[in-house]
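Complex shown without one protein chain; remaining protein chains in place.
Showing chain A:
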Amino acid sequence: MYEQQYDAYGQPIPQQPQLFDDTSTQNYGYGQQVPDYSGMNYGYPQQPPQGQAAPGGGGAYGNLQGGIPGAQIFQDPMVANMAMQYGQTLASQGREYVDKKLEKYVSASQVKYYFAVDTQYVMKKLRLLFFPYTHSDWSVRYDQNQQVQPRHEVNAPDLYIPVMAVVTYILVAGLCLGLQERFSPDLLGMQASSALVWLVLEILVVLAILYITAIQTNIKYLDLLAFSSYKYVGMIVALLAGIVMESMGYYCLLAYSSFSLVIFMFRTLRWQVQGGNSEMEAYSAGNKRRLYLLLFMSGLQPVLMWWLTQHLVA
C-alpha cells in the first residue's frame, strides 16, 4: 500500500495516507490502459506512469492538464458523484448534530407554537393592547395540559408580534434619526443592540425575582419574552406620533399607551402567574408576593417605554 511510486519523469511521488479504497478509478484515463497499482491513492498525486506506452506529447499533455496535479480525477463523473454524496452526507450529519444540541435549549416545536398565528389573531391582539377595557374574559383555554395555539385563543401569548415590534421599533428609530439628520447605519446597529440588551435585562430581573421570592408559577421563559416585548408596540406608536406632532403628540400617546399596556399586562399576567387551572389552593400561599410581582412588572413597562424613546424625539 505504501510502496514508492514514480511519475512520468522517474521522480518519486510523495505518498499520501489513504482515505478509503477507491475502486472507481479503474477506468479513469484518456483511453489508455491505467496500470493497476496496488493501494490506489485518492486524490493527489495521480500521474499514471506513462513511461514508454504513450507518445511524449501525450505525457506532457497529461501533466499540463490541470493546474493542480490530480485535479483531473474530478472530471470523471463517478468520482465527482461520490465526492458530492460524501459532502452531502457530511452536511446532513452536521445539521442533525446541531439540531440535537439546540433541542435542549430551544425546542423547535415550542417555538413553532408561538408563531402559529394568523391575521385575525394579530388584529385582535393589537386591539387588546390599546383598548384592554373592551375585553372581559382573560382566561386561556387549555387543551390536554397545554395551552391552545394563539391562532384559536386571543389571550395566549405569541412571539410574532413581539419580534415584529422590536424590528419595527429599530426601523422607526432610524426614521426619527434620519429626519433629524442624525442617521448613520452604525447608529441603527447601536439602537438595535441597546433595545435587545434592555429586553434581556428585564427578563433576567423578573426571573431573578421569581426565583428569590419562590413564587410558583407556570410561566415559561418564552412567555416572559413575549410579555416584555409588547411594550414595543406602544413605543412605536408614540414615536410615530412624535414624528407627526413633535413633543406634544409623543407625550400624549406615550401616556395613553403606557396606561393601556399596564392594564393589559396586569390582567394577562394575573391569569398567567396564578396558573389559572384547578390547582388554585396550592398557590394561595404566595398571593401577596404574586401581587407585588405583578405590580412591579406592570409598572416597569412605562418607565422602560419612556427611557427607550425619549432620546429619539427632539
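Operating definition for what follows: a residue touches a chain if its C-beta (ideal position, glycine included) is under 8 Å from a C-beta of that chain, and two chains touch if they have at least 3 such contacts; residues count from 1.
Rule of thumb we're sticking to: contacts and distances are computed from a predicted model.
Participant: Hey, which one's the missing chain according to UniProt: "mRNA decay factor PAT1 domain-containing protein", "Protein YIPF", "Elongator complex protein 6" or "Vacuolar protein sorting-associated protein 16 homolog"?
Facilitator: Choosing among "mRNA decay factor PAT1 domain-containing protein", "Protein YIPF", "Elongator complex protein 6" or "Vacuolar protein sorting-associated protein 16 homolog", the correct UniProt name is "Protein YIPF".
Participant: Pick out which of A:Pro132, A:Pro157 or A:Gly174 touches the chain that's been left out of the picture.
Facilitator: Selected residue, touching the omitted chain: A:Gly174.
Participant: Of the residues A:Glu96, A:Asp118, A:Asp143 or A:Glu246, I need the one that contacts the missing chain.
Facilitator: Missing-chain contact among the listed residues: A:Asp118.
Participant: Touching the missing chain, which residues of chain A?
Facilitator: Residues in contact with the chain left out: 30-31, 54-55, 57-58, 60-61, 64, 108, 111-112, 115-120, 122, 160, 163-164, 167-168, 171, 174-175, 177-178, 183, 185-186, 188.
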